[in-house]
Every structure is written in structure tokens, then in C-alpha cells.
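In this view, the complex is presented without one of its protein chains, the others remaining in place.
Going by the order they are written in, the chains are A and B; count residues from 1 in each one.
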């Protein structure tokens, strides 16, 4: 038993910004860039190779002001934007792109070649198959699963697409190739395949479109309609403190 | 390659009881108390802060005779009772309270501000949202999920409550604010919201009360009714070797 300083193993060709803090027992592999003001937790691996035989490693890039929680793992070839938060034991596999201000929850995994738009939040244990595309301001709740093989087993991989502002509830399973529009909500534990237009409320096993989400009787405690949700919720969103319509017009976001 | 002794990093203001054993590469942060006879596994973190900018840490307390399996993680401000068992990669987030004789399975997470009563068992990968209250002698099976947001996303968090002696089967999703009585059983893969009285058998998607659990035709191999289960099962329970009714009277537990 002893009182020691941290042990950080750093490979070749690594660029570390200003004011980056490292936990204990951290491993940074070759060809990694870490932006200013990042916090890297204990037992974290950055730049793990997906091919142990490869002699060179693609660039792994972490933007500024990211928090990488303990025990999490970022494969070589990934890019995290600025202000990204990786929860404990999150895994981002090779060549995934995570936008600015995203958070990836405890134990969640991106299986590789995934794209996540800015300000999206994946909660604990979300499992995202290869080639999934998730838009901006998308929230995904625990244990949602994004599959990609329509005929298991096959080599015919088809990623899922999720439109901006859509909410995917806990335990939802998205079938290979599913495409969900913007400003939609998929209800807890649904199994969803096929294409759904914007503003859909989707529920069931198999999931069907119950109707326009914006017309569904989902009211908050003050008796206001909750959807479209950006009028009711703005915590850490770019329209926080602003009128959502004003912000949306400036950003060229059309509601429906 | 070398043969080394363990590396344990210990912060300030840490009190360690008698006969505590540590694995390798263990990190104990500031302001932690560990009771006598605990076993702390490899790659464990105790007292991780939820706020990397904070200068002081709330007390993290582990009772006596606990087993903390490898790769698990206990945040600052949590309290574990005596004889608690944390499985590999379990995560207990800030300000959670885990009672005596509980076990928290592999990969399971308590998201913070959770309360778990004595002798409860959470199996692998159970995910418990903030502000959940789980009673005593409650068993929760793999991949059960406790949600807390009735209108995602909102700030209107409502924890789930589970009564004493209730069983929550694998893959169950509990909706925000659900309240389940005592001595109940929720069937596999059900999606359950709302309030349910004691002695309920709950099944379906959405979950409905099928009837009194104690009247359901669940018989064991000897042809005896299995519920209320404490008459049939006592492994490591405080009534082991005793008559359950005698014990329950002494403990002031009324059946129904």
C-alpha cells in the first residue's frame, strides 16, 4: 500500500493541449490529439487499435473541454468534438464521429463508423450498431439498441437513421435500416423497423405510428403540451435563455 | 513483464479498518471510510467525484465485511452498509444508500440518490435511475430498467418505488413514478407504470395486474405454492433456519 502519483503511459505522435488533467493508470496510444482543458479519468484508454497487427494508427482526436470518465475507451480513428462527455465505461469504436456537446452515457457503445450530431445525449448502456447515423439534439434512453443486420447473419449491413430532436425511449430496439424522422418519440420497449415521417409518435411491438406527436395528449404539470419538447426543455441546449422560435429561425431549423 | 506487488493509491482523510485487503491498481480518493474485513478487488475506484472541479469531497463510507469486485466504481458521497457485495464493474453513483447484506450485480448501476433496503439483490446490468427507492428483500433480475422522466426530456424527475419482498423479473422497464407494493412479482419483459397494491402479479406491455400473486398457480417441484416466496426460499436471508412466520412476527412484518 502506498501513496503514489498517477501513471500515464503516452505513445508516440501525441499532442496534448493546455490544462489537460489525467487520472491514474491512463493509456494514450500513438497518434492522438487532445484539446485544451480536457479531463481524462482513471483507467482510460485512448487510441486503442482495432487491428492488433497494424503498424500505424489513424488519428484519434478529442476536442477541447471534454470530460472522459474513468474506465472509458476510445478506439483509434475516432473524433470527438468539443465539450463532449463520455460516461464511465463508455466505448467508442473505430472511425466514429461524435459532435460537439454530446454526452455518451455509462457503458454505452458505438460499434464503429457511427455519426452522432451535436448536442445529442445517449444514456447508459445504449448500444449503437455500425453505420448508425444519429442527428442533432437526439436523446436516447437506457438500453435502446440499434441493430444493423436485416437477415442475421448476413453481410448486408444497414445502419439506422434518427432525425434531429427525436427521442428514443428506454429498451427500444431499432431494426436494421429503420429511418425515423425529426421531432418524433418512440415509446418505451417498442421494436421499430421501416420509415417514419417527422413528428411521429411510435409505439408497439411492432412499432406503429400512432399519430402526430405534436397532437398527442402529453401535457406537463403546468398543463402545457410537452411536444415539440424544445419549447419546454432547454437545459444545456443552445437555445437556453432564448425564445426557441427565434433561435430556430436564426439556425434555419423548420419545425414542420 | 515483471512480478510486482499491488499498487494502491490512497488519498487524504481515508480511514481503513482492520484486515482490509486490496487488489492491484486500486484508487481510493479523499474522505473515504472502509470498515473491517473488506475485500477490495483490482482496478476498483472508491470515492470518484461527480464534479471534477470540486475542491472537497463528501464522505464515502463502506461498512464492514464488504466485497468490492474488480473494476467496480463507487462515487463520492455513497454509503454501503455491512456485508454488501458489489459485482464486477458495478457502479454506484453519488449519494446512494445501499443497505446491509445487499448485492449489486455485474455491470449494474445506481444513477445517484438511490436508496436500496437491506438484503436486496440487484442482478447483472440492472439500471436504476436517480431517486429510485427499493425496499428490503427485493430481488431484481438482469436488465431491468428503472426510468425517472415521465416526459422525455424534462426536468420533472419521478423515481420509482418498489415495496419489500417484491420480485422484478429480467428485462422489465419501470416507468417514471411507478409504485409497486410489497410481495409482488413483475413478469419478464413487462413495461410497468402507475400504482400497484401489495400481492400483485403484474404482466404485459403495458403491465396490468393479473391478480393476487399469492393465488396464482405458481407451484414448485414439490407441488407447493411458491408465493409468498419467503416460505420457500431463505438462502442468506435472516429467517434462514427459522420459521418465516415466527421471524416475521418478531420483526413486525405483516404479510397482508
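Rule of thumb we're sticking to: a residue touches a chain if its C-beta (ideal position, glycine included) is under 8 Å from a C-beta of that chain, and two chains touch if they have at least 3 such contacts.
Here the structure is a predicted model, which means the values were calculated and not measured.
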Answer key for A:31, A:71, A:101 or A:209 versus the chain not shown reads A:71
Out of B:31, B:71 or B:182, the sole contact with the unshown chain comes from B:71
The listed residue (A:32, A:45 or A:253) that touches the chain absent from the view is A:45
Logged for chain A, residues touching the omitted partner chain are 6-10, 22, 25, 27, 43, 45, 48, 52, 71, 73, 89, 91, 107, 109, 111, 125, 127, 129, 143, 145, 147, 149, 151-156, 171, 173, 175, 189, 191, 205
The missing chain sits against chain B at residues 1-4, 6-7, 21, 23-25, 39, 41-43, 67, 70-71, 88-89, 106-107, 121, 124-125, 139, 141-143, 167, 169-171, 185, 188-189, 205, 218, 220-221, 226, 229, 232-233, 235
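Here, only the chains that are shown with their structure count from here on.
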When centres are defined as mean Cα positions, the distance from chain A to chain B in whole Å is 28
